[in-house]
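Left out: one protein chain. Kept in place: all the others.
Let's turn to chain A:
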């Protein structure tokens, strides 16, 4: 949640000589991140990021409270100023101006007060400017007061035109599915059910609580009597409704983070004061306050050595206590009491044993009750105010973990490095594809960004084909490849994720060279397999496709050594013409199998329909004589003749 806080508003609650730049720097180091300072109508305005756990600091007062704890750590005096309150109305469980029935599961604290004879006018300039500086549009004094206080104290407020609630009755309850309400903005909402609503006793809904007020009870220029309304709502219910209706406002963001019910009273009292001051309102004498389960102080106890074990340094009990104190935690330090279990047959007896170790027991202020509940939370408070920048840096000692069995990473890296050396260009394409790029059983997203990225792919080929199609301007032949997981659905389980390597050659890439690339890759990976090239017929594109895990299993772990032959080989060329439809690759394999002394057969040259084979004869223990070579040659010729090849 990002909020804007004008500097001159902040300084009403924070007495300090700190410069805006210092505030930005030091708060960012120890508290909320002040991302930017920009110029507003009232002076500098801070843009602050509030983390989800710190809704207590999402207000002018909340930031002042943080700053008052942090600045002194940097030797800058700072003092939090109290909230000025004149209102002295009594809190009452019953009032005569309103009869209220409240579901305590939906509303922990329900307060309101009737303020009569208000004069609706524009709000004063200072208030308008501050509202504008925080991105709000001034409307009239009554509405502006509620927005102003929400920003100042972090507690949303609402106002009703009292005269429009004819029965002077309110029932706060959960909505039923299908009930409807027209809100302030004129929109009619059909409710999902379970939303917090207020009805007037006749079945008519007058408020979609915490989300938006009802149109029928809204303040307008003729309003005279205002019902000022400040509550604590169930955060889950607020979140549920605001998500379902896709209606997200500052108020919903506050409510759904579970606000401090103790902050309700200062807020309503400030509201009364401002309605008196700026709208000449005449408040009733009692504030209706329905609060069946008041806040009970929560305590967290932490041994100081636990704090030190997480900080990696030694801080004293005194330092811990003083840091917590600046944050509003009341501390009791004491000695640790250990309960020790004694094994006594038949009877487990507990004995008390005290140790010298210090323990800090902290009373958690109500505004931090949701956020601070375990010793680690206290560690965070101490550490950040002490200053993370004041902690040393070191790499941990200790035993090293064992390596991953059958780690795929080194092999995958070698594949990529080899393809790099062989001229391949690596691409990364999106794993999410359209319906026509993947088999019908592919996994589908519930909330895709668009139809072109709705499914989890099971092949990389369509994606690479797409890349080739987008690079038609490329003049030279090229070879692209990608290594990525594909996702094969499995019933009742996560899909199988298969790491694939797919490479594709441009149309003008010569077939023999493409095949050579794959041959070289397999050779370098020490995989004994024939290269497999597949073809996309329509596009005349050749590609290869391997599962990297399978390749890794085939690959020899380390290279093996063959002694260099001591005796020279005899090499001769043989030019042949094969009958149509005969595969040269098969012919070569057959020739090699004729005799172990035929060391290799290569294609030396092709010219029209003739093919020149280069045959190497070699014996491991001697130089072959002319006669021996002739013998081998004759066997080859015999084989070729049987395959109806003619020899030139």
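One rule holds for everything that comes next: contacts are C-beta pairs under 8 Å (C-beta built on N, C-alpha and C of every residue); 3 or more make two chains touch, one makes a residue touch a chain; residues count from 1.
The rule is short, and it goes like this: contacts and distances are computed from a predicted model.
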Among "Heme exporter protein CcmB", "ABC transporter ATP-binding protein", "Autoinducer 2 import system permease protein LsrD" or "Phenylalanine--tRNA ligase alpha subunit", the UniProt name of the subunit that does not appear here: "Phenylalanine--tRNA ligase alpha subunit"
Residue among A:121, A:202 or A:471 touching the omitted chain: A:471
Hidden partner chain, touching residue among A:427, A:520 or A:629: A:427
Identified contact with the non-displayed chain, of A:309, A:528 or A:595: A:309
Option touching the unshown chain, where A:6, A:31 or A:365 are the choices: A:31
Contact footprint on chain A, counting only the chain that is left out: 28-33, 51-54, 235-236, 239-240, 256-257, 309-313, 374, 376-377, 379-380, 383-384, 388-389, 391-396, 398-404, 407-409, 413, 416-417, 419-432, 443-449, 453, 456, 466-467, 470-471, 474, 478-480, 484-485, 487, 489, 492-495, 497, 566, 568, 623
